[in-house]
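Starting off with a structure, shown below.
With one protein chain withheld, the remaining protein chains of the complex are depicted in position.
Think of it as A, B and C in the order they're written, each chain with its own count starting at 1.
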Amino acid sequence: MNNSKETSLLFSGEAGQGLNSIESLLDSIMRENGLYVFSSKEIMSRIRGGLNTTLLRIAEEPKGGFIRYPEIIFSLQAGGLERLRDRIAESTLIFHDPQIEEAPKTGSAVEISQKEMTEAAGGKLFLNVALAGMACALLEIDRQIGMDATASFFQDKKPEENCQAFQSGFDLGASLKKEHSWSYSLSPSKAARESRLFSGSEAVGAGALAGGMNFIASYPMSPSTGVLTYLAGKADEFGLLVEQAEDEISAINMALGAWYTGARGMVTTSGGGFALMQEGVSLAGVTETPCVIHLAQRPGPGTGLPTRTEQGDLNLALYSGHGDFPRLILAPGSVHQAFQITRKAFDLADKYQIPVFILTDQFLLDSHWLERPIDYDRQPPRSYTIVSDTDYQRYQVTDSGVSPRALPGEGRGFVRVDSDEHDVRGEITEEFEVRSSQVEKRMRKGRELTKEQDGLELYGSEDYKNLLVCWGSNYCPARETIDLLNDQETACLHFSQLYPVPERAAKYFQQAERIINLENNFTGQFGSLLKQKLMIHIDEQILQYNGLPFAVEDIVDQIRDITKRN
Amino acid sequence: MNNSKETSLLFSGEAGQGLNSIESLLDSIMRENGLYVFSSKEIMSRIRGGLNTTLLRIAEEPKGGFIRYPEIIFSLQAGGLERLRDRIAESTLIFHDPQIEEAPKTGSAVEISQKEMTEAAGGKLFLNVALAGMACALLEIDRQIGMDATASFFQDKKPEENCQAFQSGFDLGASLKKEHSWSYSLSPSKAARESRLFSGSEAVGAGALAGGMNFIASYPMSPSTGVLTYLAGKADEFGLLVEQAEDEISAINMALGAWYTGARGMVTTSGGGFALMQEGVSLAGVTETPCVIHLAQRPGPGTGLPTRTEQGDLNLALYSGHGDFPRLILAPGSVHQAFQITRKAFDLADKYQIPVFILTDQFLLDSHWLERPIDYDRQPPRSYTIVSDTDYQRYQVTDSGVSPRALPGEGRGFVRVDSDEHDVRGEITEEFEVRSSQVEKRMRKGRELTKEQDGLELYGSEDYKNLLVCWGSNYCPARETIDLLNDQETACLHFSQLYPVPERAAKYFQQAERIINLENNFTGQFGSLLKQKLMIHIDEQILQYNGLPFAVEDIVDQIRDITKRN
Amino acid sequence: MSSDKFTLPYEVDRAWCPGCGNFSIHKILQESLAKAGIEPEKLVISSGIGQAAKMVQYIKCHYFNGLHGRSLPVATAIKACNPELTVIAESGDGCTYGEGGNHFIHTVRRNPAIVNIVHNNMVYGLTKGQGAPTTMKGMRTSLQLHGYALEPFNPLATALALGAGFVARVCSNFRQQATEVIQEALNYPGYALVDVLHPCVTFNKLNTAKWYKENTYTLENHDPSSLEAAMDKALETDRLPLGIFYQQNKETFNERSHAYEQTRTPVCQRKVDPEKITQLVS
Partner (left out) sequence: MSSDKFTLPYEVDRAWCPGCGNFSIHKILQESLAKAGIEPEKLVISSGIGQAAKMVQYIKCHYFNGLHGRSLPVATAIKACNPELTVIAESGDGCTYGEGGNHFIHTVRRNPAIVNIVHNNMVYGLTKGQGAPTTMKGMRTSLQLHGYALEPFNPLATALALGAGFVARVCSNFRQQATEVIQEALNYPGYALVDVLHPCVTFNKLNTAKWYKENTYTLENHDPSSLEAAMDKALETDRLPLGIFYQQNKETFNERSHAYEQTRTPVCQRKVDPEKITQLVS
């Protein structure tokens, strides 16, 4: 990105070389220093070795998209630059060690010696911190702020040695900077200093807590595990019951058992794990037991690319479970949305007694954003359950389709819940009329649900001709695309509610002369849904399915291509 | 049905009263007698008790649809007539026992005494056969044919007693017939005598055998179990390996293991069980292992109505498994189609190395049709596998997307199959280009698949204005509807290939002034798919979701309503 | 102490075959519940799908009649979220040991304070007589035409190997003993497995009432605190012992769970404190 208000750093190395620490440390240094930071990683499915990268965008204004061309690259491991060959621009500054790998054909390479840096840093363990120090020097970060942050970051883990390593890197960076007269400095702001750092996982987790979640059962699976780990860490403080289930089938059945008692249960999973939960989703549908499902997408089919990103599971969520029943599918695109939407998911699950999906992906969950604090109104979650009387009927037929939900042990009635077709009392029935009336009752909730219209945001010129449609984690990259295009012709429509498709979306499409659908999957799943529900014609699609998030530059280029073409 | 060329009988009784024997016995007597028969049952999910019915349509020409108004009803159990209240026309003849239940308000009731009939028949066990005899007398079936058929049907189970029971019923029927001067006689034909009786389950099973199926692993679930039971009965004769798996997850993984060795594997299941197979479907997709999945639909969600019928799992099959990969979905509507399509499923699964679905339902599977013999060309199944050489690459990138499939232990190469994204050799990869090329390779098979255009049948006037669209088991009822309407304005378009949607379908829709979608589910799932893929507008929907198949009269009425309305 | 309090206030048509062992189990269950002093309003039964699983429909209590094979995770979560409820997971042998086998083995390890009543008719009843994990070798069924071929699943030995604290087997034909054992199970603080043998008069012509009479015996002079003795008895297949094989208190799931360390408030009643959220996000 050639943008004077921003610098971007990319670190390439193997798992185990401390890229995560570089990221966290720099994230907090930048905040202390009053600069916005967005960081994102792409990693291999292994614990040690391989080649991973961490990207940091440091800027005067919040940034949130993945980019193809970082301004500065630090490569620690052989093969790193070869792997990055498509991501090096003429202007890219590349720190590389000729002992380890050759300089790339493009970009301006600067030689460093890992051996010397390691020695100066005080050993292999500290090389990563030295690199962080070096980066800080290049960006003219206040040395003391860097030192203090390092000391506090490593407070339990050799703080002095780490500070010394930071210093050594900072010194090297400062002298190189002087020698080459580079200039990457940015102006700090108070607003950035008062912002908060969130990963997508943390935002989903915090939103769940705000939504009153008190039970979670799940089975580990990347990239969904971050939410589980975050919540396990909050269990004592918030009085949560966190259970690692033996499999995903158990997890969702446990979550339903929890809701049945009046607790608020959740599962977090990814495509393959969610595939196993399908029968449970159908169970939620027929028993009208609320449920919140966090579905963290990664590339399939099968095991696919476990640690990478894709938006390929919308159809799976949309049609999950056998038979017809209503559901709600939400897909946040920012940490603010992740918090608010997850919170809302619990409210609507309880209100309509349906499964509610939160669709995220590896890109959203594993990235970190320095953002303004989240608007939180301190409203405790509303409960929709009732206390039963002796004549209580779990499946009372109502106009809205919602039957008052009572809890076992509270009140004098009995809460009889059945996965077979049932009558109003929850008893198995084979009466054709009763069957029809219960189907219709359940489906009426879907009609009611369409009243909960939200989750639609237009960005860009109101007089757009081109409408870029996106959902979920493409929020930040799509908005940035509009900023960069700056053509007064293109706007972006972001959906954070995917299903039911918000009806008021139709009017946005009417105005558009050209509809461009942006999705991180092969078939354009959401675009197909829009076609089906709104009978719109999608003119162009920008699709990607290689496991990486969209780079902002790529979207810009493709839109320019499209608009040039016709 | 007031149609002189046909008579219809309905028997109502509880599970355990021998309705199944009545059905089978009468089916074979009618055939021997040279009359076409179609029989269908609706039963409760229990082994004894409850209220079930069996419908037989006996005709001079083949019939195949469910009907609302049988001509003659035999009610054996209290509550039966109350439950049938909507299915009695003014002209319906009803045999009932006033000791057991009251005569209904409509229809012409004839009193019989079960006690007396039971005594005459020789005991409770034989009452059902006496009823069959009575029915034969009413229809002027040759007594001797009935006797012979009874003797052979019960050859291992008290043949003489059963013949005596048949006689007793026949005598009663004959005397009542005379007394009331009823006339239900039909003209027999040689063609009917040379026809064969098939249930849908048998036809699917026989098609699988013809397709070279030699391995089946499944877990019992109504209504899919009939196919499994049928094939278990053929195991010795055809050298099949039939295994009852511990669960559906195991079943589909076993089927994939079988195909991997070069065997031809199959699973048979229903909605809830299939929900559990979703991850396995995705595994088939990514590993490009062929697989044939018989999905026998029943009403959901959840356990739903286990023994009843619905077409509610199309979406589930269509979007099953996480990630994008090609698949084929077929849905036979008659026993002939069931045989041919199931056979073809094995061929295409092997050819394209994809999961192929056969969507049926309880109505199709559990009904019996007397039909002309199936056209079978004696062509043995074609195998598409190759013998590997040392440089064999399982996932070679080809134009068609199909990579030659070799078998382990045959040839000198290695067959390395992976559910992670893989390179051409089947090794795990995290290269972005390789990922993209493998996704594209897999998806190209989907494009090739659209060349296998078949499974579309227009019935009725070529100059239609109204086009009734249907799929799967609505084949027979829809065609009969067209016959009954006989208006030269309405035709029916039946799909037995649902996905990829046959492209040539578009032209049929262009001609139509009014498109009427007929589906046995709540949301009109196939209609939605047509909207999405062909961008057509569906004007009207005829939907039903109470667990019963469509009755021909109901479709006729609804179409008349629609065409009258505008 | 009347078992009537679990009887529904209206006539119900129990969808079992005349003569089915499930009718006895129904009586046994209501009696043991009454004897254990349980109130219908505080009782939840979680069941799967099958003939056995229909039981919940005929008892005055709360129920969650879920999916085939999934009675245990639902029951575990109910007890975990509301420890004040008495929770039973009740289903058939196919449901619990077949489809639900993974939950069975891991629930034993988890040790929630629930009673697991498994109706063991050694066959799949509702789906019309296929072999079940507990079907005896050689029994012919609609699918296993040459006789069932797999090693029969031994639920008691498996549960013991996994560390279960209460393991028992009874038979529907011996009502008094069955009632006593289930009552004991209801009082046991932890996961209690009660495998209930019963005849399926329609599909199991091998393991009939007569067969049970001849092929079972009551454990006597047995020390239920000895794991070895219990395992020895569990591995006996010649004649099947009936009674409590093993009984030993163990820490339950809720006791182990940190969720109940600081407060005993049921999880289902816990509300979030907005103040804490504020700290998290602003």
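Note that in this section contacts are C-beta pairs under 8 Å (C-beta built on N, C-alpha and C of every residue); 3 or more make two chains touch, one makes a residue touch a chain.
Note that this is a predicted model, so its numbers are computed, not measured.
Note that of B:97, B:171 or B:420, the residue touching the chain absent from this view is B:420. In the complete assembly, the contact with the undisplayed chain comes from B:245, out of B:245, B:292, B:492 or B:516. Take subunit A: the residues that touch the chain left off the picture are 16, 44-50, 219-222, 225, 228-229, 232-233, 235, 242, 244, 246-247, 272, 302-303, 306.
Although one chain is not displayed, subunit B still touches it through residues 196, 198, 206, 209-210, 212-215, 217, 235-243, 245-247, 249-251, 253-258, 260-263, 265, 279-280, 283, 287, 339, 373-374, 376, 378-381, 407-409, 412, 414-420, 426-428.
Listed here are the subunit C residues that touch the chain not shown: 98-102, 105-106, 108-111, 133, 146, 149-154, 157-158, 160-163, 227-228, 231-232, 234-235, 250, 256-258.
Just so we're on the same page, only the chains that are shown with their structure count from here on.
Rounded to whole angstrom units, the spacing between the C-alpha centres of subunit A and subunit C is 42. Computed centre separation for the pair subunit A/subunit B is 44 angstrom, with centres defined by C-alpha atoms.
For subunit C, residues that reach two or more other chains under the stated contact definition are 15, 49, 67. Residue positions 249, 279, 283, 287, 418-420, 428 of subunit A each touch two or more of the other chains.
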